[in-house]
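One structure below.
Note that one protein chain of the assembly has been removed; the remaining protein chains are unaltered in position.
Chain naming follows the written order as A, B and C, and within any one chain the residues start at number 1.
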Amino acid sequence: MTSTTAVTAGAGWDPTTLQSRYDEVRSYTETLAAPLSPEDQTVQSMADVSPTKWHRAHVTWFFETFVLADNEASFAPFQDKYWFLFNSYYEAVGPRYSRADRGLISRPGAHDVGVYRSNVDDRMHDLIARLDDGALTKLASTIELGFHHEQQHQELLLMDIKHVLSRNPLQPVYAGRPTAESTPDRLGWVEVDGGLVEVGHEGSRDGGFCFDNELPRHEQWLRPFRIADRLITNGEWWEFMADGGYRRHEHWLSDGWAKVTTEGWEAPFYWTEVDGVWFEHTLHGTWPVNPGLPVSHVSFYEAEAYASWAGKRLPTEAEWEHAARGATASTTDVPTGNLANTTSFHPEAAPPASGGLRQMFGDCWEWTSSAYHPYPGFHPPAGAIGEYNGKFMSNQMVLKGGCALTPAGHTRASYRNFFPHQSRWALSGVRLADDGAAA
Amino acid sequence: MTSTTAVTAGAGWDPTTLQSRYDEVRSYTETLAAPLSPEDQTVQSMADVSPTKWHRAHVTWFFETFVLADNEASFAPFQDKYWFLFNSYYEAVGPRYSRADRGLISRPGAHDVGVYRSNVDDRMHDLIARLDDGALTKLASTIELGFHHEQQHQELLLMDIKHVLSRNPLQPVYAGRPTAESTPDRLGWVEVDGGLVEVGHEGSRDGGFCFDNELPRHEQWLRPFRIADRLITNGEWWEFMADGGYRRHEHWLSDGWAKVTTEGWEAPFYWTEVDGVWFEHTLHGTWPVNPGLPVSHVSFYEAEAYASWAGKRLPTEAEWEHAARGATASTTDVPTGNLANTTSFHPEAAPPASGGLRQMFGDCWEWTSSAYHPYPGFHPPAGAIGEYNGKFMSNQMVLKGGCALTPAGHTRASYRNFFPHQSRWALSGVRLADDGAAA
Amino acid sequence: MTSTTAVTAGAGWDPTTLQSRYDEVRSYTETLAAPLSPEDQTVQSMADVSPTKWHRAHVTWFFETFVLADNEASFAPFQDKYWFLFNSYYEAVGPRYSRADRGLISRPGAHDVGVYRSNVDDRMHDLIARLDDGALTKLASTIELGFHHEQQHQELLLMDIKHVLSRNPLQPVYAGRPTAESTPDRLGWVEVDGGLVEVGHEGSRDGGFCFDNELPRHEQWLRPFRIADRLITNGEWWEFMADGGYRRHEHWLSDGWAKVTTEGWEAPFYWTEVDGVWFEHTLHGTWPVNPGLPVSHVSFYEAEAYASWAGKRLPTEAEWEHAARGATASTTDVPTGNLANTTSFHPEAAPPASGGLRQMFGDCWEWTSSAYHPYPGFHPPAGAIGEYNGKFMSNQMVLKGGCALTPAGHTRASYRNFFPHQSRWALSGVRLADDGAAA
Partner (left out) sequence: MTSTTAVTAGAGWDPTTLQSRYDEVRSYTETLAAPLSPEDQTVQSMADVSPTKWHRAHVTWFFETFVLADNEASFAPFQDKYWFLFNSYYEAVGPRYSRADRGLISRPGAHDVGVYRSNVDDRMHDLIARLDDGALTKLASTIELGFHHEQQHQELLLMDIKHVLSRNPLQPVYAGRPTAESTPDRLGWVEVDGGLVEVGHEGSRDGGFCFDNELPRHEQWLRPFRIADRLITNGEWWEFMADGGYRRHEHWLSDGWAKVTTEGWEAPFYWTEVDGVWFEHTLHGTWPVNPGLPVSHVSFYEAEAYASWAGKRLPTEAEWEHAARGATASTTDVPTGNLANTTSFHPEAAPPASGGLRQMFGDCWEWTSSAYHPYPGFHPPAGAIGEYNGKFMSNQMVLKGGCALTPAGHTRASYRNFFPHQSRWALSGVRLADDGAAA
């Protein structure tokens, strides 16, 4: 869900651009929180969700802990207890407040967190302004890591508040309006050759920054395969449901079927049936399900069952990444565009078919059939900041491509997102694959 | 915990006094909520606790549902969904929002609840002003019941926010300051004759209002007994702890011992040991335990174990009530006084011994050895408003006397409070009893 | 459920009668276990249930621990680990094997337990034969307590194996055959005067032996009341069900309604509907529910809901006991008769009405509305053997009268059985009461 270990150096930064980027990232967090009342920012609706004000404080704590603590002349934490309250999972940094109890903490309130943010911003400004070239080179990569860390939490903040608001019978709207009803066009397929391919982050093509789990770049052997040219839509998911998709054990993994039966799954996570009509909770309000939009908020188990029902399969991570690189030039889809902005926090309908891949980036995180494991030769960096990626590499599946909530500049083909098989509150969707003609 | 069924008629009310009392009760709720931020008012720290803004809305819903709905010329609820959100347990009124999930509801926020309160207040004003004598007689008892219902929730609001704040490592203060350190004086005993005594509410002596569970007044046969002249203090509780009180199974009921071992009880609920010093969380902040104050926030199991360790027992409800009535004249303790006000939300040290009973009212709810069962001849009133008391008469023990959080005018000898054996978040304490000399 | 503390001395025993009674009680346990295979004797179907071979060993451990250990010339336990495995709840005797895991212990097997029993029987024979008068007086009461303790476990053994066999889709039969179908006659009522009455064990009238919880005999004040002349039947329970008894919250205590909804209660514990016909699992096999027999295996919550639905109430313990004593002479019901024998392990239809009380003893344990609390002046005996009764006096209700599984000679008016409100696997039934005409 969030990764914090960067590998590539922060080459090319000067204090002015670093400061400017810092302000840009930090202010976007506040933009996202602005529509939310103090009460909204306090609630934790399940253990996986964090309150908005916790996100705002935690990303601030990150800069205070990993940048200011070792580099301020006479460092003192803004508030001792914040060290404990806003640590997320870094065992090496010391004890931390229980994750599942973040919603029990009314103070510091939303306003107090703003004060904390301003304080750290001021100190970061001072620090950056004082950096000489040597110090800049040394610190910039950590600060840049802080940008990407905060961007991950911007996305989580939106996924989390979506869940919070979904539990409220008043059906609150976060912002904006839904798009017009549309219908899906015909699903197309793109053939991809196999052979020995390279996967993982490649500096020049992917851009300067990556997380440690995207490395080392390495070779994998692929059979020829086919991959769908767009995401599965709500309309197609209806057909699955109408054909008994949630009642036919033969399409489900055993663990998935256990979820279906014990938790009563019968539709995607945010769908509700009222008097025969299916409604979907979105950040833009609760509206009738729009058949032309990508289905979203389905678990890996549901994605896998759908693929089984459709007689297809999910792509592997390597297949997806290999296809995405080849696709870039031949489609209108731009990896770093089509992303979240204040008017659209929901996936959109696919553009007209063009023979290439559509919707590869920025609509839904796409489930792959690959477990989230380290790449060959992976070794986590030393120290607290390197704690993250290594230790979450079990019981999770890889998702690719970014979603409508992903901040601009935070998407690339080698990015490895990951969630447990049963997760449904992430903005996840489904792209099908199949064995190639020659297989 | 809360009771909603009144029996005695609202005799003696005229529109002016009714209006005045309405305003007094309603505004005291807002006084209690005033020190709490919107975030404070949102949190539910465990299933037994309700958020402050829920309490504020629920008591308002009570007037809207049980008074306005049937008596306004063209009634429409302020907000349809509030009907669902702010019903507490009245099955007859329709479905209700899950109790354990009250903390997931960020909207309506604290301000919106204030708007709801004002709206209902205006409508109540209009209604009361328009009442003729017949309607007044008919409605006044329900409105008066609403006063007592709201007063119960005033007390619960304080117990609940005490728990919410206790979970916060920042150790927030609700209001005020703790009292000076004191030491307990010697515990005295008052001998009480037995024989055939009457218990239950008696109109003229106890005042006009009572809940249905205080009736019918009836006879019980008592053996002679002795009852302690004050509550057990923190200092005495220390001796129990120092003597291994929480480690010696022989003093505990089996169910209580299971709690001790599985939940790791080793001191009263709000005590914490830091470097060998015991601190107590109070609404006035977290301070070293004060030996002269009554021990508070102990469960029935702890009270019972303490009594066993001390070689005594707890009083029965009938013994307590019988003693309390006899005691009134011979002590300086006034049943309706010594209650919560904005400067003291914690039990106080006992006044100097005078030969009579001390601290019978308004310090701690006192555990009795009596199960909370109906009195002989009890029949719950018909309709939704009568749902309450009958249905909670299992697995609970009776407590008597009111506590430091009980609003003024809400305490009487016949009042029957009740909590499960293991409850610790209520402001409960311990008074010992023993068999009489003649027994 | 089981009580182990006797108060009255074992007056009147001589070695011969003591030996004879010992053999009689001990061999009846083996008679009850005889129809059960080694596999049957191993299973624990829920935490409340103990395996048959555990019961057989535990009652043996009781004699070894409380009689032989202090009185054999050179005592050594038969097997060290048995001391740990077959202790039930005596904290003072040392650690014990987890109750909920008794079904995980395959060894000692059923045969090995028989060897253990024989060994202890031989040693008990030797000891009793060697007792002089003084030692006899001293030991006889503990040995007699062992008889009553073993008799309690004879009853539990049957209740427990009934549950074990109920979980098996093969519908095994323990023994015997069901009685012929019958229909209930009209329920009659017996009026009883109130006033100051005595309850608790009275030596000469009740017989020599009692448990400590039946004392002290003491006075209670009763209002006049009426009590049903027989138990509620299956046929009457059908009417309750047909009238929506399990779906109408207004008749249920809140805790009971929670059980109904979360556990899906819709009929007595051992009833199952197959194609529209209700069947009942009994120790004699699974047969269509017989309308004339007493309803059995209902919880306190169900008994209370039934009484509410019928416009009546349950009797208090004092009412039941007072009525039972007066009734003896005027009915054909004999307190110590009509009990379990190897041909009938199920309650029987009531005898024809005679104006007096029927079925007071030996059909179903009858729920009262009284919590299981100590009698005024009760003090548990010192030492491990006195651990039992005091420590279970919370969260349980009193039942009176014995049931069809109660061994002969183990029933009396002052006997206080007790189970939690929700228990259904005990052979419990319902007798109604009501306020008297003069009330």
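Quick note on the criterion: contacts are C-beta pairs under 8 Å (C-beta built on N, C-alpha and C of every residue); 3 or more make two chains touch, one makes a residue touch a chain.
Everything quoted here is computed from the prediction, not taken from an experiment.
Put simply, the hidden chain is in touch with A, C once you look at the whole complex.
Shown as candidates are A:70, A:101, A:219 or A:243; the residue that touches the absent chain is A:219. If you put the hidden chain back, the residue from A:69, A:173 or A:253 that touches it is A:253.
Residues of chain A that touch the chain left out of the display are 89, 91-92, 196, 218-221, 223, 249-250, 252-257, 300-301, 304, 369-371, 373, 376-377, 387, 390-395, 421, 435, 439. The missing chain lies against chain C, touching residues 37-43, 45, 53, 81, 84-85, 97, 101, 103-110, 164-165, 167-170, 172.
Convention: only the chains that are shown with their structure count from here on.
Chains that touch both chain B and chain C are absent from this assembly.
For chain C, the chain with the farthest CA centroid is A. Work out the mean CA point of chain B and of chain C, and you get 38 Å between them.
Centres computed as Cα averages put chain A at a distance of 48 Å from chain B.
Not a single residue position of chain A touches two or more of the other chains.
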